[in-house]
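Just one protein chain is left out here, and the rest sit where they should.
Take a look at subunit A:
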Amino acid sequence: MRLLTHNMLLSNIKGVTNGFPLLIEVEKVIEKPVDFNPDFLKNMFLKADWKALVDASRSLGYAELPEETPESSAIDSDDFLRKFHHALLELHLEEGALVCPETERKFPVTKGIPNMLLHEDEV
């Protein structure tokens, strides 16, 4: 699971109002190179929740993203874009769990696939 996906996921449990972002429990992280595409990144920069991405990347062991939300001019910097690229697309949570920030319910991540299926009482 890439952090792009993590940035789009929230806890879908009934009644939860603040299910984003999911906290990450890490068991295994891998890195897989992805072709660098500035257009895609500039597009995603507008939609990404920056704080969620920074916190998530740090839980995965990558500390290069600045804490403060960058100005829109940041996307003109190749250096910045490459760090954003790495965090968003090249880090994978292979094994671990995503944790609902409100209920602490764990959604397991196995072989890079998060299981967001709800139990009957959570729907």
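As a working rule, a residue touches a chain if its C-beta (ideal position, glycine included) is under 8 Å from a C-beta of that chain, and two chains touch if they have at least 3 such contacts; residues count from 1.
By definition in this document, contacts and distances are computed from a predicted model.
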What is the protein name, per UniProt, of the chain that does not appear here: "Centromere protein N", "Beta-hexosaminidase subunit beta", "Methyltransferase small domain-containing protein" or "Transcription initiation factor TFIID subunit 6"? "Methyltransferase small domain-containing protein"
Which of these, A:35, A:71 or A:104, touches the one chain of the complex that we don't see? A:35
Looking at A:9, A:24 or A:81, which makes contact with the chain not pictured? A:9
If the missing chain were put back, which residues of subunit A would it touch? 1-2, 4-5, 7-12, 20, 32, 35, 37, 39-40, 43, 47, 49, 89, 111-118
